[in-house]
Every structure is written in structure tokens, then in C-alpha cells.
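One protein chain is absent from this view; the other protein chains keep their places.
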Amino acid sequence: MRIHVINPNSSAAMTEAIGDTARRVCSNGTTITADCPPGSPASIEGHSDGVRAAYHMLGLVEQSDPADGYVVACFDDTGVDGLREIASGPVLGIGEAAMHAATMLACRFSILTTLERSVPILEDNAARYGLAARCRGVHAAGLPVLALEDAADDSAFSTVCEAAAAILTRDRSDALVLGCGGMTHLAKRLGDRLGVPVVDGVSTAVRFMEALVGLGLKTGKTGGYAFPLQKQPPKTGDGHV
Amino acid sequence: MRIHVINPNSSAAMTEAIGDTARRVCSNGTTITADCPPGSPASIEGHSDGVRAAYHMLGLVEQSDPADGYVVACFDDTGVDGLREIASGPVLGIGEAAMHAATMLACRFSILTTLERSVPILEDNAARYGLAARCRGVHAAGLPVLALEDAADDSAFSTVCEAAAAILTRDRSDALVLGCGGMTHLAKRLGDRLGVPVVDGVSTAVRFMEALVGLGLKTGKTGGYAFPLQKQPPKTGDGHV
Amino acid sequence: MRIHVINPNSSAAMTEAIGDTARRVCSNGTTITADCPPGSPASIEGHSDGVRAAYHMLGLVEQSDPADGYVVACFDDTGVDGLREIASGPVLGIGEAAMHAATMLACRFSILTTLERSVPILEDNAARYGLAARCRGVHAAGLPVLALEDAADDSAFSTVCEAAAAILTRDRSDALVLGCGGMTHLAKRLGDRLGVPVVDGVSTAVRFMEALVGLGLKTGKTGGYAFPLQKQPPKTGDGHV
Amino acid sequence: MRIHVINPNSSAAMTEAIGDTARRVCSNGTTITADCPPGSPASIEGHSDGVRAAYHMLGLVEQSDPADGYVVACFDDTGVDGLREIASGPVLGIGEAAMHAATMLACRFSILTTLERSVPILEDNAARYGLAARCRGVHAAGLPVLALEDAADDSAFSTVCEAAAAILTRDRSDALVLGCGGMTHLAKRLGDRLGVPVVDGVSTAVRFMEALVGLGLKTGKTGGYAFPLQKQPPKTGDGHV
Amino acid sequence: MRIHVINPNSSAAMTEAIGDTARRVCSNGTTITADCPPGSPASIEGHSDGVRAAYHMLGLVEQSDPADGYVVACFDDTGVDGLREIASGPVLGIGEAAMHAATMLACRFSILTTLERSVPILEDNAARYGLAARCRGVHAAGLPVLALEDAADDSAFSTVCEAAAAILTRDRSDALVLGCGGMTHLAKRLGDRLGVPVVDGVSTAVRFMEALVGLGLKTGKTGGYAFPLQKQPPKTGDGHV
Partner (left out) sequence: MRIHVINPNSSAAMTEAIGDTARRVCSNGTTITADCPPGSPASIEGHSDGVRAAYHMLGLVEQSDPADGYVVACFDDTGVDGLREIASGPVLGIGEAAMHAATMLACRFSILTTLERSVPILEDNAARYGLAARCRGVHAAGLPVLALEDAADDSAFSTVCEAAAAILTRDRSDALVLGCGGMTHLAKRLGDRLGVPVVDGVSTAVRFMEALVGLGLKTGKTGGYAFPLQKQPPKTGDGHV
């Protein structure tokens, strides 16, 4: 079984970290391909970054050999629906994987993300997945995505850990979801320190994807995720009127 | 006041029709710029077309002179949130404009779109806008987008009209929303025939945009629609690991 | 095009202010008729005031020449549904107009109203319009409606401005909706000071109404807003048993 | 204990029938006062009738001796919130009483009302009470309110019974709610014939009101149902500008 | 009319207090049978206690003479749905009775329960009953259930009263629901002190049950509450594989 893990942004360091996590958690017999689309933004901080990353991700998948399953390693789940159309194998965003898992482990969960501007995106995603009632809050640590990899590890860990503890108390949540692909390497230490399940999207999505592929399940192709229609060649020029 | 009306697909004929509608309904003193992004799919039929169209639309706007307001002339409202980030002037999708307007005119509305695969996209949009309880149904006429411009007018009109009448009866709705930018030219005739308000997204969005711009309202820039963050130059190669 | 702007309460000063706002923001070629129903409460502060104001408003409209469209200038949107039945032209409440507009401009909005007792009414309206998930809070400034017109302008402005700034911070909202027809004259100054879109219901409703009327759209008459049924003359006395 | 049962329309015959029902079902020691507001519409068929009926109902209560509790005998629950403000004793609409009771007796219920135009009003009420997920459908029998009293009893009964049986099958509901004060006298026969709980709002509201009054519970007066504020005398003329 | 009030836990003292409350509030002519299932947990503090209590409660009812109606005196409403299946007479949980009543008396209510671990259970119940939008908060006083009966009365009262006052202020609620069968005896004093309606589930459920039984209403038996199916005798051993 081969799982294609795509970091939709173009940070090589983050891609490497995500790939490492994926390979560490996957089962024997699973091959992980981890890459990121050239041309994508260096980080995904908001809607327009997400649009561009999704575009380049689709191109990357079309030019890659088909995998058995796909993990989109951006907590915004950018481009997941589009990817479900063009691929046969199942597709999971790390945001949806983590949120679904959190509802299997705890009565209520909170999400810790990096920037305030991502908060409404994650709130909207939680609502769309139907999990808003289980999610007591989405909070920003006030760190840019790339700071998580730039910062000396202990400093970033302390910032995230303090923010997480405060959030759990305030929200009365019994699980924490890490709302950024760049926090992956902090998950285990955070769980040990906080005493609650800390759900990391990358590792959860890889394992859930192994489950779906292992069961022979694929994306449904008779409805909204049907393969794209072939277009007729355009009749006229470049579209400017 | 100048409103930039973007047809996110690359059909020149549809762009022309949309521009004509916009110019016909706009007020004196409003200038309409109507174009479409080169490189975009010829039509937007599902999620992956939407991803690609949104990408090219962002590029088009960045290369264009700033307008006072923007209308995204695809009923899926593809890329609207991303465009709100990069532009100062307000941005309206024709889907959201039409759905909001329908709730101002009728107790319940139904949406008629072209293809079945678009139905869950529009249902999800209605839910995200909070208007799902007012929308009694989203229905597909079974026509591809381009057929609406290709077909001899009367044939397409008859198909759409029969579908619409059946839908209104079944859903017990008192308004019809046309769920495709390519149906714009059918709106008036349909309204006359059906005896209910028929809401066309293009014309509604243009007029609502005139309202927002005329009131001096712009997109809020302190939250989820703040201008994109500048990225640091990437430190390493192309991101492949 | 003539728009009938009805202040459902009977405060002449507020009616005048509302009329002034409407005339200032409307387009060339739009005529504004602004009045209020004699006999109505001096202000609408709660449900029972709303019932009485709605009653007198219906009577006022029945005795007036038909307008092309109607704006109900009370943020509670009192009587809007009833007015949709008896009029042909479209009807907009300033509360619904402002809330819908806020969702076109910002990810999340907050409402500032005058009295605590109005909070659940506005919360219920936001829920009914489907916009509750976008509205992060409805807050009372603790000012009675008439104080807004009585007070020396700067004092009322300062009170409202401080309350608004605190609300935006607490709610992490990127737009403010003014939840009272009597705050209309404060909108522009507030927007300049706060740096977010400040949506005033009166001006928004007037411009949206111009849009609906300009598009030839009228209230649907085949469902819940059909014209009232004629009653048979009662067979017996005054109904006391 | 005295319960004031108000038929908000001005049909003496319906008021008499409602009063008879209330007296038949109430407990020993409960006094029923049943009347209707002079000047109210002869029947409440839609929003504008509801506005007018609510207005006259408030006037009627203000001129009546205070009762221990109030039942508003219109299934639209028109004016209930306003009445809660001006009265001390609790207030129940027959629509809300019946819907709440139905959720105590069955997994899912359906509502049978008279006219199609009332359907969205009742749907909106069910949603506002939070009971929409338990209500599988609101259906119109196609009978005007007054026909229920005019028609020879057996004819009206047969029409309603057939409609009800079809609805229960189609909706797979295990309870029926009678959605009109004028159906009160049909409840018992319908229940016997259909083999499901048939909930009549008038009798349910009277008994629930006995419960609330008997427990010493009154409407909360510290929030949205606080007594109306006294108005300052208007400073200027009749409000026309 | 005989109402069987079941305290699902096995605390004799609490059963006695609940029975006393039920007898004090019931009408003339109503007989109260109050007992609790032997073998049940001493208190219901969480999901697993609820499962066990529900089991023993079903056994108790099967071995008891049929009553006209049943009240389940645990605020978690544990086992209510199961009891509805095996009994003919209506069944009410004290949690649902109190929450429904609160929405008849106030715009918004808050629930005060004993332990934090019960909070998500009650939130989920409120959501399932559809009343979550009216419930501004579920709060734990930090007292174990049995402390309410063990503690000297004044001490427990003071703790509960202070907690309640703080909650009402913070939530801006105009009614308080007592979220534990063991708080029954504190209701009246709390209401006097706090100046808002304080809804006790035991007394409310008893009176609402009198209403339902008095109207001849029974649980619907054609859907999800149909009598249990008879099982065929098992074909094989004890089920261990």
C-alpha cells in the first residue's frame, strides 16, 4: 500500500517533517511518498494561500503515479474535495481526520492553530463536517506557521504548551487537536505534559487512510466526487471580452 | 464606480453574455468590466474545476487595476473568500447574492442548477451561508453548462421551464433561484411564465455590489479576510523530499 | 422609483433622522417617503411594543399609495412578514438587511443594540435568518432608544464607540452591525474610528431595496406571503362568549 | 386558579368551541375564561392576520382582570411573546404546547394544519422552539379555518382523517399534532381512528398551564419578557415628516 | 390516576425526598408511587452509572403494576426511551420536563447541576431535545449528588445559591433549571432569593404527567417506541465464541 502525503505548501523543511511523521507512524508494508507542489505558497495562511496551494496540489497529483490513498497535510483541508474528484483512491485532510478522531476519544475538544486569521476557516470546516457542537473553541497561538520550524524547539514547545493548557481549562475540553501540520513533532510531548489526548492530524490521517485502503474502500464516483468531465475544446479566443 | 465582473471559467461566449447582463442591469454611472481568466477551465462542473478557476481568477485580479467591487459570476461562488483577502473592495459571489435575495422575497426557495454533481456543492454553500432552512431543494436540470449557450434558445428555455415548474410544485417553494451563470438570459422569460420571483445571480450581485460600494462599505481587514501575509523567501529547494 | 421608509415607532425626531439618512444614501431617481404610524409606541423596546408597532404599520401602508418597495426601519424587523403579505413591492427590515450585508463583508460580525431586553429578539432573528453562526454576539450598550436622539451627540457617540471597540475585541469580529434605527447617524464616524466595516441597517436596506426594485423583483405571492384572504362577514356578535 | 383562554380571532363560534374544550379538560378548581378580542380578524390565515390579532389580544388582556395564566388559542402562537411581557402569569401558545407534548409521546410527529400558507409559519415556529428535527412534516388539509366550523361535522372529519392517515404513512410519524384551534373537537375521534396519539393544542395548553400555575411558576421578568418600559410622552406631533 | 415516580439510583434518602416532593405538588386524586430499583448505583454520576440505573429501572417497572404514567427522577433522563417502549402510559424524564418548561417561562435558561462530568451529558440532552439554543449554559456546582442530602441544609443551600446567582449574571439568563433530582427541596427558597423562575424537574414532571394522563394521551406505539419484539429462543449457548 502506498500513501501519497502531500504538504500543499512549498516548505521543504515542513514537508520533510511531515514525511518523517508519516513514516514513523505508518504500519509495516505501507510506503509513504511525501512531497509538496512546486510553485505553491511557502505557507498557507488564509484563503488565498489555500486557493493557490490547492491548484498546485491538483497538478502535482495529476503528474504523479496513482497512489492507493492521499493525505492532504494542511489543517485547512485545502483542495480535499477537488482531489477526491481526480483520484480514485480515498483522500483525507489532516484537519478532518483529527477532528473526527477527537470525537471518538473525548466529549469535547479544542483546536489550537497558529494564526488568528485561520480561526474562521477552521470553525467553518468544523461546522461543515458537523463537528462544531463537539468543538468548544478554535484558538490561535499567535505564531506564524514557519516560526514552528524556525524557532529553537523548546521555545516553540513552551509557547504552544502554555497556550494549550489555558485553552483546555477555559473550554473545559478533554482533548486537544493540533491545528497545523507544522505542530506534528510537538504532539507526543504535549500529550505527556497535558494529560489529555493530543490529536495530530498527520499521523491520524495516515493511519485512518491505511484503514480505508485496507478495507478496499474508494471514493464514491456516482455523485459530487465523480471524475471531472472532459471539456469540449473552446470555440473562441482567450476569454477576454 | 467600476465593478469587475469575473466569469471564472474561460468561455468567451458565457463571459460576453454575463457582461451583457451586468451592463443591462447596472445603474447609470456604473462601469462594468467583464472578463475571464485565461487558462481557466472552459466550464466549472465540480470541485476540481472550481479549484483551478479560483486560482486563475486570483491571478487575473492581481494583474488588473483595482476595481471598486468584484462579482464572481459562478454560482458555486468559487474563490470568493480568497478574493476577499487580496482585494480591498467588496466581493460577491452570484450564488450567495441570489440566495440572500431569495430570502428577502419568499418564504422558501428552490435552486435549479445544471448538473447533478453540482447539487452537493450548492447544498453545502446554502448551509454555510445559513440559508439551508429556507432552501427547499437544489435540483439539476441535467444540462451541461455549455449546452445553455450552445442550444437553440427555445429548446434550452423549454427544458429549464418545465424543470422549474415541476420543482416549484414539488418543493412548495415561492421563489426560484437560477443556479448557473449561464442561465442569466433566461431569467425574465422564466419569471413571466412561472409567476414567481426568479432570481438571477449575476444581475442581483451587480446591484447588491452597487449598494455596498455606494455605501462606502469594504471588506473587513482585521480578521479572516485580512490581506495575505508576505512570505519569507524559501530557504531550500523545490520542496520535494 | 419610490421607496416607502417606515419608522414603526412614533418618534418624529427619529423618523426625521431616518428619512434624512435614506435620502442621503439613495440613488438619483429614487424618491424616499419617510413616515411613521400615528398611534404606535414612541419607541420599540421589546415584544409588545413590536406587536403594536406592526399593527399600526400595516394600517399606515394600507392607507398609503402603493410604493415600489418598503423598508421597515426598526432593527427588530417587526411586522416585516405581515407587510410582505399586504404589499406587492418587496419589503426589507433594516435588521435583516444589515445582517445579510455583514456576512458579505466579514467572516464574523457582532451586533450592538441599545437595551438588554432586545438581545434575545435579535438573537432569535439572526437564528431565523440562518446567520447565527456568523454573528459572534449581540450586545446591549445600556442606552434607551430615545437617549440616542436626546443626548448631546458626542456623549452618545463616545458611549457607543467604547462599547463597540470592547465588543469587537472580545468577539474577535471583523464587522460591526448597528442594532438600532436610532444609531444611523453614528455609523460613518464609528467606521472611521474602529477600522472595521460598520453596517447601518437603514442605509443598507434602502440600497438593497433599490437593487431589488431595479431588477423588477417582487415578493412571491404563491406561498406564505400571498395576499391576505378576504374574510366572510362574521355570523355572530362580538366574539365574547 | 383562573386561566384566561384567548381565541385571538373574532369568531364567536370558534371561541365557544375552544372554551367548551378548555372547560371539559380542565381540572376541578380551575376556572376558564374564554373570549376573543373584538376588532380582531375573523380568522388568522397568515402573517398579517396574526399581527392584527396579536394587537387586539394585548388590548383585551390589558382591559381584563389579571388571570393566573393565559392560553393563546391560535396554533400560530401569535402574540405569545408580547403577552408574556405584559402579564405576570405564565402564557402558553397552543402550538408550542402541542409540539412540546408531542415530543414527550412519540419519536417523530407531523402537523396537520388547514391552509398551505400557514405551513412556513408553523415550520418556522417548530424551528424556533427547537423541535424541527422531531417534526417530520407540516401539511395543509386545504380547508379554510372557518370551514371546520361551517361544515357538517362528518364531512370535515372525513377530510381531516384521510389527510391525517396519508401524512402519518408518508412521514413515518408516530404522533399527529392538530395544527389549528378549530380542529379541537375532532381530536378524540381522530385518535381512536388513527391509533396514534393525536395532540390537540387547546386541551394540552390548558393542562400544561394548570401545571405551571400549580407549581407557582411565573414568567421570568429579568430578561426579554420584562414588563414593558414606560414611554416618555412624545415631544412632537404625529410622527409624519 | 397513579403516577409511578422512579428514582433510578438506589439512595433511599433521595427517593424519599423525591417522593415527598411529588406528593406535595400533585393534584388531588393523584396517587404517587415512589421507589427506586434495588441493585442500582447509589448515585448517577456519569454515563456508566446511567446505563446500570436504566437497566434496573426497566426491571423494576416490569415487576410493578402498570401505572398511568411514569416519571424518571434523574436529570440525565437515563432510560427514558427504553421505558417508553415497555410501558403504555406516558413517560417523562425530569430533565426534559424542566427544560421544556423553562422555555415556556423565559427567553433563555441556565442549568445548574452537581458535577462537571454531567455537563456534556446535559448539553447533549438539551441538543437532542432541540433546546440548546435556549439554554445559555450548563454549569456544575462542584458538589457530589449525595452531598446535597448529607450536608446540613443551609450550607448546601448557600453553595447552590451563590453558584446560581453568578451563573444567571454571566449567562444573562432569565430562568434557572435545577439539574439534579437531589436539589428538589431547594427550589422554592432559591426562587425567592434569586427573583427568577427556578424550575425543578421532579415537580414539573409530575404536573406535566398529570396533564398528559388527564388528556388520555399515551406513548405512540407505531414507531420507535413500539412494544419490544418477542425474541425467539436462542439457538446456541452463552454466546462466547
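Per-chain numbering from 1; labels A, B, C, D and E assigned in written order.
In this section, contacts are C-beta pairs under 8 Å (C-beta built on N, C-alpha and C of every residue); 3 or more make two chains touch, one makes a residue touch a chain.
Note that the structure is a prediction, hence the values are computed from the model and not measured.
A.B. asks: What shown chains does the left-out chain touch?
C.D. replies: Every shown chain touched by the left-out chain: A, B, D, E.
A.B. asks: Can you work out which residue in D:R172, D:R189 or D:K221 touches the chain that's missing from view?
C.D. replies: D:R172
A.B. asks: Can you tell me which of A:H4, A:H56, A:H100 or A:R117 touches the chain that was removed from the display?
C.D. replies: Of these options, the touching residue for the absent chain is A:H100.
A.B. asks: Mind pulling the chain D residues that touch the left-out chain?
C.D. replies: 107-108, 133, 172
A.B. asks: On chain E, where is the contact patch with the chain that was removed from view?
C.D. replies: For chain E, the residues touching the absent chain are 7, 10-13, 15-16, 19, 34-38, 40-43, 45-52, 54-55, 58, 79, 81-86, 116-121, 124, 127-128, 144, 146, 223-226, 228-229, 231-241.
A.B. asks: If you put the missing chain back, which residues of chain B would it touch?
C.D. replies: Counting over the whole complex, chain B touches the hidden chain at residues 116, 119-120, 127, 132.
Here is the rule we use: only the chains that are shown with their structure count from here on.
A.B. asks: I'd like the most central chain, judged by C-alpha centroids against the all-protein C-alpha centroid.
C.D. replies: C
A.B. asks: Taking the mean of the CA coordinates per chain, how far is chain A from chain E in Å?
C.D. replies: Chain A and chain E have C-alpha centres separated by 43 Å.
A.B. asks: At which residue positions does chain E touch at least two other chains?
C.D. replies: Residues 107-108, 132-133, 172 of chain E touch two or more partner chains.
A.B. asks: Who touches whom among the chains?
C.D. replies: Going through each pair of chains, those in contact are A-B, A-C, A-E, B-C, B-D, C-D, C-E, D-E.
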